[in-house]
Every structure is written in C-alpha cells, then in structure tokens.
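Please find one structure pasted underneath; my questions will follow.
Some chains have been omitted; the remaining ones sit where they do in the full complex.
Letters A, B, C and D mark the chains in the order given here, with residues in each chain numbered from 1 onward.
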Amino acid sequence: MSEKRVLTRGTVVIDVDACKGCDLCIDACPPGVLTMTSHELNARGYAFPILSPGCTGCRICAQICPDFVFQVYKYDEPIELVVNE
Amino acid sequence: MSMRLLEGSEAIAEAMVGAGCRFFAGYPMTPFTEVLEHMARLLPEAGGVCMNAESELEAIGMAWGAAATGTPAATGSTGQGLSLMQESLAEITLARLPLVVLNMARAQGDYFQATRGGGHGDYRHIVLAPADVAEAVGLVRYAFELTFRWRNPVLVFGDYYLAHTATSVDITEVEAGERDVSWALNGSSGGTGSAKLVSPLGAFKRKNQAGYNLADHYASCAAATTEMTAGVKPIVEAEHTDGAEVVVVAFGTPGRYVRAAVRSLRADGVPVGYVRPVTLYPFPGEAVARACADARAVAVYENNQGQMIDDVRLSVLGRAPVHFIGGLSLDSSGFGIAPDLDVAVLRARIEEVFAR
Amino acid sequence: MTEHEGRNVVPTDRPPEQPATLVRDFTPDLIDVGTHHLCPGCGEPVAMRAALEAVAELGVVQRTIGVFGIGCYTAFSNNLDVEVLQALHGRAPSLATGVKRAKPAAFVFTVQGDGDMVNEGLQEVIHTAARGENVTCIMLNNGVFGETGGHMTATTVIGQRTKNTLEGRNAEDHGHPILLANMLAGIDGSAYVARGAVNNAHNVALTKQMITAAFESQIAGRGFSFVEVLTMCPTGWFIDTTEAPEYLADNLAAVHQIGVLKDVARADA
Amino acid sequence: MERELLLTGIGGQGVQLAARVIATAAIAEGRSVQMFGSYGGMMRGGNTDATIVVSDARVEAPPTVGHAWSAIVMHDQFAPPILAKLIPGSIVVVNTDVCSSKPDPARTTVVEVAANEIADGIGNRLAASMVLTGAYAAATGLVSLDALAEGISASLPSYRQKTVDVNVAALRAGFETAPRDLAAAWPAEVRA
C-alpha cells in the first residue's frame, strides 16, 4: 500500500438518502472521483456515491443528478489530500 | 328597465356579460353558434375575451384556464360538442372551478348527460333549465352566482326554441355579489413557500410530500358535492296542482306547451295540474312529490325517449303511476324543431292518461 | 478524510472544513420536494430544474403560472413553489391559452411529455402555435409513455426500444416518428423553437439556455415559444441507467436533432 | 291578454322582416312580445313562417301556438295550416295578388290587399310585406302606424338602411287601403 497526495480543488456535499443509485454522476465526473458504494445502501435501499480526492468542483455531477443530491464547493485554495492505494 | 327585442341567443349572451362573464370560448354548432357569435361581438367591448376555439376540446380547455384565474368564464356547445367536453367537465369539477356551461341542445336527449354527468367518476353539475328567454336571462345570472358560491360548474340547458325565439327582455346589468377568488391563480403566490395549486388531483401543495393523495382529494370533493346538493335551492314552476287528478311534468321549452295544454284542459274543467322543474340538478324531488300529492296518475312529457322520468319516479316513489307521454320529436333537419310540440297533440296525450 | 467501505474517502456529509465557496446552491429552490418518486436515472427532473432555475433567474417567479400535463413529470406539479395549474393529458396548451388571455401579465409555461403533447394533445399545441399564443411550451421527450410502463409514442424514433417495440420501432409496422419541434418551427405564429437534451452536463447547460431564450421571447411578447428536451427514460427503454445518456444520443438525438430551429428575434436582427 | 299573429309566405317575401318590425313596434308601445320564425330549408321559394304573440303582461304562450287571433298571408302555398289555427272572431290580411284561398268568413274577418300591386306602385315589389303590415295595423290597432314606421329602421341591417324610405311608404300605403279597427286588438283598458 502506497500513499498518494492528490491535488483537490473542490468538493461536494451529498444528500445520501436522496440518491437513487443511478450512477449517472459516476460516469459524468470528469476526474472520475465519484464511485458507488458496493455494499452499503441508503435508507431507500440504494447504493450511493462516495468521493475520492481530486474533485475539481466542476459541478457536472450536480448538473446531471436527477435527484438533486449534490452541493458543490470550490476550495478557496486548492488543497492536497492523502490517499492510501 | 329597458325592454329590447332579443333572440334567446343574444339575450343569453347579454345576460352573461351583464353577470360579469369576461371569458368565453366556443366552437360553432347550431344552435350554440348563435350565442358564440353574440359573445364574440359583446365581450371585447366589455373588456373581456372571446375565443373562437379550434374545437370543443380546446374551447373547454381555454375556459378551464381562464376559470382558474378567477375570471368569470363560460363555454358550451350543443349536446354533441358537450360529449367531447366530458372528460374536462368531470375534472374541472374535481379542480373545484367555477364555470358556466351552456348546452344549446337539440331536443332534450341530453338530460342524463347534464344531470348525471357524462364523464367519469362522481361529480355533479348544477343544472338550470329555462323555459323562455326571460327566464334564461335570470337563470344565466343565477348560474354565475351559483358557480362562484359552490366552485362547481353550472350547466344551463337550453334548446333551439330558446336560441331562436325573440322576446322583449330587460337585460339591464345587475350588480354581482362579492366573489371569493382567493383560490385563483395569478402567479403572485410563487416563491412564498406556499404557491397555489389548481388541480383535479389535489387542492393544495403537499410540500415535501411527493405526489398527490387522490383518496383524500376525492373524499373532500365528494363532501363538497354533498354540501352543494343540499345547499342549492330546488326550483319549480307549478300550476293547478291542487286537487289535480293528473299532474304533468315537463322541463324547458316543452314545459310551456304542456302549460298551455293544461290551461286549456282546465278551462274545459279537466282536473289536471302542471309542474316544471327549473333546477334539473338538484332535482326538485320534494316539490314534484308535493305537486303530485293528490294525483292518481303522473304524466311526463320530455322530447326524448324518457330520461327525466327516472327522477320523477324517484320523487313519486310508487305513490302514483308515472306515465310517459313524451318521445323524441324532431323535424328532418334534426336541429330541434319538434312537431309534437303542439298544444292539441299534448291535450290529446293528457286526455289519454285520464282515460287509462 | 474518512473511511468508507475500507477506502479512504472525502467526507461528503457536511460542508468542507477548509475555506471553500459554494459554487451555487444546487438545491432547486422552486422545487419543494426533497425526494421525488421518479425512477433512478430519469432525465425529467433535470429538465424540470433547468426550467425552474430559468424562472427564478428571469425574476418572474411572482407572475408565473406553470401548466402541467400528465406523465411522470406530473409528480412535480404538486411540489413547486410557483403557481401550478394541472391540466389533463394533452390539454395544457389550451389551458395555458385561457390563463394567458385572462391574465396577460402572467408568465405562462407548460410542461408536457411526448405522450401528452404529440399523442393525445398534438392538435392543441399546433393550434396554440399557429395562433401565435404568447406562452412557452416545454416538451420532455423520451419517446415513451413513461408513466404507463414505457410504450411507444408518436415521437419514438425508428429503432428505439419501448415496451411495444422491444426489438426497436420499425416504420413498416409502427409508422414514423413526428418531429414536433421541426413541425412547429414551420408554422407562422411560433417565435422561438429549440430542441435540447439532458444526457450530459453540456446539454443540460445548453437546454437551460434554450429555455431561458424561450422565456425571454414570451416576456418580449413575440408569440409562441417552444423547447423540446430529450430526456432519458431507462425504465421505458428497458436499459440500464448508465446506458441511457448514450442511448439518447445515438437514437433519439440522431433523429430529433439538438439545436435552435427558429428564433425570430435573431432573424429580425 | 295575449294576441297571436301568424305570418306565412315563401322565402324572399319579407315575412321575417315584417314580423320583426311588428314586434319592435309593439315593444316600443310597452307590450311584451314573443316572436319565433321558422324556415323550411334553405331553398329559395321555401316555406317561411313567423309566430308573434303580443301581450300587455309577460308572454306565456309557447313559441308556436295552437290557435291564433290573426294572420297575415303573403302566399298561398303554406297557408292552410295557418288558417286552420284561426279562432272564431279572428282577422286575417291577405295578399290578393298571390293568394286565392279564402279563410272561413264565419270565423274570420278577411282584409284583402293587392300588396304586390301597391308595392310595385311605390317602386319596390319587395316592400309588399310592408303594405300588408300597414293594412294589418289599420285593421287591428295591434300596433300603431308610427311605431311601425320607427321599427323599420331598427329592424333592417345597416347595409339595407337605404330601403327604409320605400318600406315606410309601403307601410303607409297599406295602412291607407285597409278599413280602420275592423277587429280591435285591445279592449280600451289595455290600449297603449
């Protein structure tokens, strides 16, 4: 397992329980930093997205999500986040 | 009071505008066309809008839209065109909108359609059936009062004679009562967190609850219908019913022929009476029953195969036999001239009832 | 960072702790309901949001009346913070006409589906356009009656999967699609006609521009305006949600082509 | 009290105009009036009838009546059912230029007017119906000559206003030819 530092310009807040697990955000996210949970389900019984470091704050997930799940933030200064791979 | 010679169609149009009607939409069909033409002339002068809709479906839709804004609105057609409007007429009722609807019918075959509602589901329209032009003027005004009071469509059931008979009438404008239109749309409640909704599926926004609850809404509409049915005063015209051995029931224009026949029989000493329901819904069941209290037989004249007779039987409930002395009567044009509408013919039919 | 299913992920249950700015409030503020009942991956909510954002941005919230048809989108008629008049299946343009004529100051738009507008109510929208009625009609076109289970409509393109055409629509058996926007653009009386889609973020943004332009056209009193929005219906197309955006592009949009078809404001300029 | 007047003729003779003029005049004199016209199809030369009821109170008679106090017969062709409705003591004005059938003199007073000839004299055959109307007014007093004259302009559409004068002239001519008050429409107490 190695550590990686990822430059991250933005982040999202996810209303997990509103998600219906359609995966549209996953495919749409340009840096591919959204992935679906594989076991965990929300209150409605759906998998939902989780965010890895590297979000650019591009808003595309918020634009495409049919369930209005996302709020998008831009960090005032880009930050670096550490991941174990 | 200023008397003018107006054909029924024109008098009805004048009465509507006088009662505050400011939106009308229709599609031509004789003898409704005549009313439409007068509305097209009168409404713009009165600051209103008359739409020559591209079809009856569109006419009722336009009227629905205007009604939703609280604008006193009306539409109509001739029976057949009303058939096309039934889906909307049913649902406008569920949307609890005021709307006056004219059926300038051909003969009287649309009684069931009018009083039972030809559409789906449980709804009722108040139905008013004038017998002459002067009464039509009064009832049209009353229709606007009722429709706003109960937020329920009101149907005025006319016919070819009514449209085409010219009469000296007074169509002076009357002061309309206060009309509560707080429910009506004009856009201004948007963004307040409680924007208005006018819908046949629900009466208010269910914030944060997805979708409609039809069970609740239909139950509340049903309650409103019940209240309305109980609240609208049934109206009849009756004559010579005291001690009448036979009482004849008729509505609309035929009522006038029956009345003339009854008078002529009474003049000859025949103990016959006459009662004419003016409100067809709510049906004046008690008044009809009262009028028939002394009768050993009841006769019903309708210019159809027998429709109102159900309501008469439901009123009399077996206390006297109810005979049908009507039948469909039309000239070859089908527009609504009824050869049977002849005082001598009616006298003879009534005499037959005595002979039974 | 937080742990999630054994992975190191960014916490998304709260605003960031580091200094950051909300790009925009993406909770559509004229849509009341948090959780609607439309299917996963449905394109209709995305289109609804675009329309309501446009209403808000144009400052007409307090004179807007939205007239809704009957389809899956009807779920929203009850949950908007603008006034709504709910119409029957197919009839919204006539109701909108009545509203606009009775209250000319109102800003009036309809929301209808392809089943509603091109099947049941085709006549009404064409007449409304020809009349030059100063209202905006928005059609959410997924080529199916989503609500009743995904049957073919009058816009279903050749080859499209629907419940009646699981092998794809073919012209021989099922006739040809009607390209409503093109038809309306050909009518005198229409002022602005465009077709967008919500299958990707770019098209979502484009569609919102189109809706905004249509609304501006109404505000300027130019006559009838119309925006068709191609929306995903994975349920009615019997495909996975993730396949739907591309399916839309390859099938629906290949026939119902995206773009501004008519804009009299520009033609005048 | 109600007074019925039936008019009969064929299309193009001006039956409906005459009816309208009489109705308008009666209203001007404070009467209640009801008028129902019927046309037998749209062919030229077809049946055209009108039923007028004038009353000093609200009219109660139906649009078409079973019996009538008076009639104006402009043409024979459809006259029989009309004449059959006349009550004893009735009065009828007949255009002798085109009518030959005679109503029963025992029940009905007949006023014969050569209306076409008189109208031709005035210069317009189409004004024959006004001649008969004038004669009717003279004989019955149902409405006054002046009220009728006023009524003509009100009854003609704008594009026919240029015919007002000839119509008024025909009316007066008709009034002159007929005997006065042959059958008085109104008892003294309800005179206008």
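Just so it is clear, a residue touches a chain if its C-beta (ideal position, glycine included) is under 8 Å from a C-beta of that chain, and two chains touch if they have at least 3 such contacts.
Predicted model, so just to flag it, every value in this text is computed and none were measured.
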**Item:** Overall composition (this structure file), stated as a label formula
**Value:** A x2, B x2, C x2, D x2
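Note that only the chains that are shown with their structure count from here on.
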**Message:** If I rank B-C and B-D by number of C-beta contact pairs, which comes first?
**Reply:** B-C
**Message:** How many angstrom lie between the centres of chain B and chain D, each centre taken as the mean Cα position?
**Reply:** 35
**Message:** Between chain A and chain B, what distance separates the C-alpha centroids? Give it in angstrom.
**Reply:** 62
**Request:** Pull out every residue in chain A that's touching 2 or more other chains.
**Result:** none
**Message:** If I count partner chains per residue in chain C, which residues reach a count of at least 2?
**Reply:** 34-36
**Fill in**
The chain A residues in contact with chain C across the complex are 8, 10-18, 20-24, 26-28, 37-40, 44, 46, 49-53, 55, 57, 59-60, 62-68, 70-77, 79, 81-84
**Request:** Write out the stretch or stretches of chain B touching chain C in their complex.
**Result:** 22-23, 25, 49, 51, 53-55, 57-69, 71, 73, 87-88, 91, 95, 185-193, 195-202, 205-212
**Item:** chain C to chain B touching residues, read off their complex
**Value:** 30, 32-37, 55-56, 60-65, 67, 74-75, 77-88, 91, 93-103, 105-107, 123-124, 127
